[in-house]
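What you see is the complex with one protein chain gone and the rest in place.
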Amino acid sequence: MAVSSRPRQALVLATTLALALSAAACSSDDGGDSGSASSPECAAYDAYTGNDGTTVSIYASIRDAEADLLEESWKQFEECSGITIKYEGSGEFEAQLPVRVDGGNAPDIAFIPQPGLLKRFADAGKLKEASAETKTMAEANYAKEWLDYATVGGKFYGAPMGSNVKSFVWYSPKLFAEKGWKVPQTWDEMMQLSDTIAGAGIKPWCAGIESGDATGWPATDWIEDVMLRDQGAEVYDQWVDHSIPFNDPKVVSAVDRVGKILKDSKYVNGGFGDVKSITTTSFQEAGTPILENKCAMYRMASFYANQWPEGTKVAEDGDTFAFYLPPVDPAKGKPVLGGGEFTVAFADRPEVQKVQTYLASGEAANNRAKLGNWVSANKKLEVSNVENPIDKLAVEILQDQSAVFRFDGSDLMPAAVGAGTFWKGMVEWINGKSTSEVLDQIEGSWPK
Amino acid sequence: MEFEDFAPKLSMLLYGVIGFVVVVGGLLLLLDVVPNYFARRREAALVAASLSTSDGPAPTLGRRVRKHREGLLGLAFLLPALLLLLIGLVIPAIRTILLSLRNGDSTAFVGLDNYLWIFRENDIVRVLLNTAGWVILVPLLATSVGLLYAVMVDRARFEAVAKSLIFLPMAISFVGAGIIWRFVYAYRGEGDQIGLLNWLWTLVGGEPRQWLNEGPLNTFLLIVVMVWIQAGFAMVILSAAIKAIPSDIVEAARLDGVTPWQMFWRVTLPSIRPALIVVIVTISIGTMKIFDIVRTMTNGNFDTNVVALEMYNQAFRYQQAGQGSALAVFLFILVIPIVIFQIRNLRRQREG
């Protein structure tokens, strides 16, 4: 992928070699049925042996190059434990998983990025409760607020794995340095900066919310991030679990705050056109005008690091980097919006539980992080294993004690809203509908 | 890529083809052998009967047996198809109807609530109206363009080439077609236009527009894509039908001194009526189920949603199985007029 691909490839190659060697080491003295445990490389995997020759299937939305790295990361686990992991990634994951589960063809393990969907499967009795080992491992490695998202009716279903931080604004350090602009520390500073940039004849903001059949989600992220800042975490929670209505004045206030940026043609949409062009610009290409100085800022999650064209240097002194989306009132703490996927199981065979436990472990997080482009809220994750600067920054934010972390709200809401009317409503809102009209409509669609 | 990787797949293919030969061949063989066996037995029985009683009920008995046997035989011919239809479509259809009477996660009976919901939500009413637009316009436009083109290129110099140009889009998937036309409608706010339509539009002096954002024009632009795909189908069938009109009918009309228009309306059109019906029925049903084009191009945003896409979203993405199923049942209802039309046709055919 994009981030200076050559060193990465070299790294992958090196890791592959290392793994191949260790695999050879594993198999060379593989005399007995669990002889692998004796080799030093496999020492860390002792707890997972005893199920030689079994297969565990995993289904998730992670695919293409990212999926290759993921499979790479558990190679050693497979070699040492003797458990084969059959991974399948699909872009249609969210729609396909319910079909497979209802059709009786569920995978052993799924990585579900939506706690709302997780809850639906848990309520329907489809999920298996996590084993005691998995639970212990998860409690040791993840903060309670993360585990709560995977706990339904007092039962714990699985640990988080990868995470991302969404409260980032991408910018061009070069352009900022050249013009003497400073990274803003508060919301007001950011708005002043926007005016300054607009005054310099550059559109301050880029945006794009087109994303195939998930079109609209980048706009809902905007709203959530600002909800956290404009109203605070408590109101955010009430909004997400519908104890205040979707068209509450507090929500209106947050949405209008976003509207001051996204619906003002003075500020958007650098490189693409007017306000409405946001609806048809894909989120993947929306940030690229930053490199041509056609726009200055683009609010998008940490994983956007993968979307820059090849050869782009992502670093604090590089072609592009991201700053933390500043709070409205810094005295109220440091709100962080993020997401991640949860490893839940539809089967409770011992090998499935072992894989689930492994995925919650520090080894799993570090093994994956070493391959690059990955962030996790796992406490055992060593920052030194995280190679690229933006991921480092994300890990620091996730491990920051003063940060007030909240999960992406649309992933927590019922899918009819969180993956439906909220997305669609935001598209209509940017396309010209008024805030109140859109929020009333979303409120009306909340499942009773 | 080594051959070993393919070997299991190719042997699977081989099994499939062998399975096909065995199943179909076996079925035909069975149909050959079994009736013969019964025929022989019946003959023997008849002989025996004629020996014991010289006259009487034997012939009637024979006919009844024969009629009965025809039914059994028909069943044997139909069996594979009926079994598959039962498993693959009938049971799912019944299940859909049952689900439509239950709530989102199918845990409680809600009566007709889901149907009331269809007409209560403004958004969904919009979806119904859009679908109505599709079902009226697509068959009409696709058939008209196909017919017009068939008449015009008939016996033209490059007829074969001209025809293949039109039915090329049929080979393209709906998703592929969606991508092609998204490219045509593409919009750039700054710099050169990369979309064909905006380029032409600016050539004639217009401001570049975001075609897919503006209703109801955008629905029409999506309909164009479907017409683009289906017109070739209409053209091929209608062209063949036109060529088959007996020349004596044409000659007679000409002697009566009819104008070309009259000729078209009074001779050509009535003569190709059966072909026209095939075309319109097929395109209509395809249009009711249209889903991919809208999903690829606008994902139902900007008031372009249609029933099949909303059904998919409700049932699979929003986990509202009840509402999704109700929309599917709505599609079943939509097709009833076409079914009645078919029944009338079939009757007329049997009488004629």
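Observations
Note that the chains are named A and B in the order they appear, and that numbering of residues resets to 1 at the start of each chain.
One rule holds in what follows: a contact is a pair of C-beta atoms (placed from the backbone, for glycine too) under 8 Å apart; a residue touches a chain by one contact, two chains touch by 3 or more.
Here is the rule we use: contacts and distances are computed from a predicted model.
When the listed names "Imidazole glycerol phosphate synthase subunit HisH", "Sugar ABC transporter permease", "RNA polymerase sigma factor" or "Cell division protein FtsW, lipid II flippase" are checked against UniProt, the chain not shown comes out as "Sugar ABC transporter permease".
In the complete complex, the hidden chain is touched by one of B:Leu101, B:Ile118, B:Val138 or B:Val153, namely B:Val153. Checked against the hidden chain, the listed residues B:Tyr115, B:Trp134, B:Trp181 or B:Phe302 yield one contact partner: B:Trp181. On the side of chain A, touch with the chain left out of the figure occurs at residues 1, 5, 63-65, 67-68, 86, 88-92, 96, 99-100, 102-105, 208, 210-212, 281-285, 307.
Here, only the chains that are shown with their structure count from here on.
For the pair chain A and chain B, the distance between mean C-alpha positions equals 42 Å. Note for the complex: chain A touches chain B at residues 94-95, 98-99, 117, 120, 123-124, 212-213, 215-216, 269, 271-274, 276-277, 279-280, 294, 414-416, 419-420, 424, 427-428, 431, 441, 444-445, 447. Contact residues of chain B toward chain A in the complex are 104-105, 121, 123, 187-190, 210, 212-213, 295, 299-302, 312-314, 316-320.
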